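The other protein chains are all here in position, but one chain of the complex has been omitted.
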Amino acid sequence: MSAVLTVDGLGVAFAGFKAVDGVSLIIEEGELRVLLGANGAGKTTLMDLISGKTKSTQGRVHLRDTDITNWEEPAIARAGIGRKFQIPSVFRELTVRRNLEVAGCGKPGVFANLRFGLPRAARRRLDEVLDLIGLADEAQTVAGTLSHGQTQWLELGLLVMQDPKLLLLDEPTAGMTAAETLRTADIIKSLRGTHTIIVVEHDMAFVREIAQRITVMHLGQVLAEGDMASIEADPRVRAAYLGSKGIH
Amino acid sequence: MPGKRTLDYAAYAVFIALILCAPLVLEEFWLNRIAKFLVYGLLGVAIALSWGYAGILNLGQGLFFGLGAYMMAMSLKLASPTSLQQGSATPVPDFMLWNAEPGAKTDLCCINHGSFLWTPFQNPWFGIGMAVLAPVLVATVIGWVMFRKRISGVFVSIIMLALVLLVRLVVIDAQPLTNGFNGLTDLGNLTVLGVELDPYEVVTYYVVAGTLALALIATRLLVETRAGLILQAIRDDQNRVRYLGFDVPLYQVFFFAVSAGIAGVAGLLYVVVAQFASPTFMDLSFSITMVVWAAVGGRASLLGACIGAIGINIIEAGASETQALVQAWRAVIGLIFVLVVLYLPRGVAGFASDAADAVLSRFGRKRPPAARPASERVAS
Partner (left out) sequence: MAEVVFIGLSLASVLLLVALGLAITYGAMGVINMAHGEMVMLGAYTTVLTRIYLHLDILAAIPLAFIATALIGYAIERVVVRRLYGRLLDTLLATWGVAILIQQAVRLELGASFFGLHIAGLGPGLQNVAVPPELTGALTLGSVQVNAFRAFIIGVTLLLTLVTWLLMYRTSIGIQVRAIMRNPRMAAACGIDVDRVNALTFAYGSGLAGVAGVMVSGFKTVFPDMGTPMVVDAFLVVVVGGVGSLLGSVFSAGLLGQLNGVTAFLANDIIARAVVFAFVIAVIMTRPRGLFSQKAR
C-alpha cells in the first residue's frame, strides 16, 4: 500500500487563532478515513486547507508525490482531489444528466471544450454513476427540484464522475432522513476499496456503519487515531467529549 | 411525437425563414426599418448569451455596440462623397476641416493631433475588422481583470455601467477626432467585394438578415458545446465548477468577449443601415433598453431575446404615427417591463416553453415512464 495523501504539520491561523495546528495525517490507497471532532475542532478547515480554499501558514500537503500545498483550487481538483461541501452545491438549472456531463468534460480549457457531447468512455461512466447514486430515473429532472438527499447524492456523483485520487466529503449525511443516511452509507461503502476517501461526520450511527479508521480532532490538533473500538476506549477522547455527552 | 428540442429547432427554422422571406412582401422603406430592428435582435442575442447563459447582466452592452458602430462609421465617413474636403485627392472629414487650426495641412496624417488614427480606415476592411476586434479586445481586457478578481453579480453590472458612461464622455470630449456630441453623420455606403450596400436596397437587408441568422445558429451551437454547458454550470454555481477543476475566469472571459463581438457586429450593421454613429449609442438608457428587450423576450433564450427586441421595436414603429402615441407607448413599455419582471421573469420565451411542456406532457402521458430512461441509457 502506498500513501495517497500525506499531510505534514499543516496549520493555519486566523488573526492569531490557530484553527488547525500542526496536523499530520497519512491516508493510504483505498482507505476510508473518518474525521471526528466537536464543532470548531478544525475538521472543515482541514478540508479547506487540503482542497485549496484556505491557504495554510505552515506545513505541507502531498498528493502521492506531488507537493500541492497552497495551489489554486482548480489545480488541486485537477491533481485529483474531489471536494464535497457541507451545503450541497449542484447546478440547479441543469438536469441531473447535464450536471454529470459538466463533471465529465475532462479538459479544463475553453477551446478544448468547443465540441459537442462527451467521449464514449465518459458517457459509459456517466450511466454507471447514475446507477451508483440511484438517480437513473431522475436523469432528465432539473437539479433544483431534487430532494435534499438526492441533491447530496448528485454532488457525490459529480465527484465520482471525475474519478479522483482522493474524495473529501464534508458531512455527506447532514440534514438527511434515516433512510437517506443508510442509502448514503451504501453508496460510500460501494466506493470503498476503489476510492480513497476522507469523511467528516457527526452521525455516529453512520460512522459505525462505514468507518475503518478514525481520526479524532480537538482544538485544531489530532487527538487520537485508530479503529472504532480503540477510539471509543481512548481516555483522551472521552475526556475531550466529557460534558458534551460523549460520543454515542 | 416531436420532443421539446425538435420544437425548439423548429422555432429557429421558422424565424429564420420569416426574416429571409420578408423582402417578398415588404417594400424598401419598411425593409430598411426592419433591418434596423434585426440589428436590435442581434443585440438581444448578445444580451441573452451574457445574461441568460453566463449570468452576467451587462448594463454597458452599448459600449460594444458603440465601439463597433464608430469603427465602421469612420470608414464610411471616409467613403462619403459629400462630407469630405472638396476638390482634393486626400479625404479629410468635413468636421476636421471646420475645426482645423489655421495653416494646418489638410491631410489625414496631420490636420490635428490624432487624426492619423483615421488613416487606416480608408480601407473599409480595416473598419469592418476593427468593428469586431475592438469590442472583443476591450471585453477581453476588462473581463480578464474582473473575472480574475472573482467580481460577479451586481458589481460587474456597475463596472460596465460606469465604463460605458466613461467611454461616452471620452468620445464626446475627443471632439476633433469624433465630432463630439454630433457624432459621425453624412456617411457613404459600404462597398465590399464590388457590392455597394445602399441601405434602401434589398441586398443590404439580406446582409443583415443573413448575419442575424448565422449569428443565431452559431451562438446556439456554441452554447450546446461542452464549453457552453460549463458556462451554464458557472452561472448556477461558480464555486462548484472551480472545485471540479475548471478555470472559471477563462470561460467567463471567452463568452463575455463573444457577446461583445456580437454587439460589435450589431453596431457595424446599424451604421450600414442607419448611416450615422452617435454618442447616444453609449447612453445608459440605450444599454438598459436592450436589457428590457431581452427580458421581455426571455433572458434565457437566444431566440426569445432576439424576437423580443424585434417585436417591441415593430410595435413601437407602428405607434410612431403620432407623437402622443410614441410617448404613451414608452409608458406602456415601462409598465410591461415591470409586469414581466414581477410575473414573467423568464419572459415570453419562458412562457412559451412552459406551454410547450404542458402540451407535450399531455400527449406523452400514455407512454410508461420506465421506457424512457432505459431507451436513453442505450442511445446515449
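All chains are identified by letter, namely A and B, in their written order; residue positions are counted from 1 within each chain.
The rule is simple: a residue touches a chain if its C-beta (ideal position, glycine included) is under 8 Å from a C-beta of that chain, and two chains touch if they have at least 3 such contacts.
Remember, it's a predicted structure, so these values are computed and weren't measured experimentally.
Peer 1: For the chain that does not appear here, which of the shown chains does it touch in the whole complex?
Peer 2: Missing chain, whole complex, touching shown chains: B.
Peer 1: Which listed residue, B:L117, B:V154, B:L214 or B:V359, touches the chain dropped from view?
Peer 2: Considering all chains, including the one not shown, the answer is B:V154.
Peer 1: Taking the entire complex into account, which one of B:A48, B:A295, B:I312 or B:V348 touches the absent chain?
Peer 2: From the options B:A48, B:A295, B:I312 or B:V348, the contact with the absent chain belongs to B:A295.
Peer 1: Which residues does chain B use to touch the chain missing from this display?
Peer 2: 57, 145-146, 149, 151, 153-155, 157-159, 161-163, 165-166, 169-170, 172-173, 284-285, 288, 291-292, 295, 324, 327-328, 330-331, 333-338, 341-342, 345
Operating definition for what follows: only the chains that are shown with their structure count from here on.
Peer 1: Determine the centre-to-centre distance between chain A and chain B, using the mean Cα coordinates as centres, and give it in whole Å.
Peer 2: Here the centre of chain B sits 44 Å away from the centre of chain A.
Peer 1: Show me the residue ranges of chain A that touch chain B in the complex, using the header's touch definition.
Peer 2: Those in contact with chain B are residues 51, 73-75, 77-78, 82-83, 85, 89-94, 98-99, 101-103, 105, 108-111, 113-118, 123, 127, 136-137, 139-140, 155, 158, 162.
Peer 1: State the interface residues of chain B toward chain A in the complex, per the touch definition above.
Peer 2: Answer in residue numbers: 222, 224-227, 229-230, 232-233, 235-237, 239-248, 250-251, 254, 369, 372-373, 376-377, 380.
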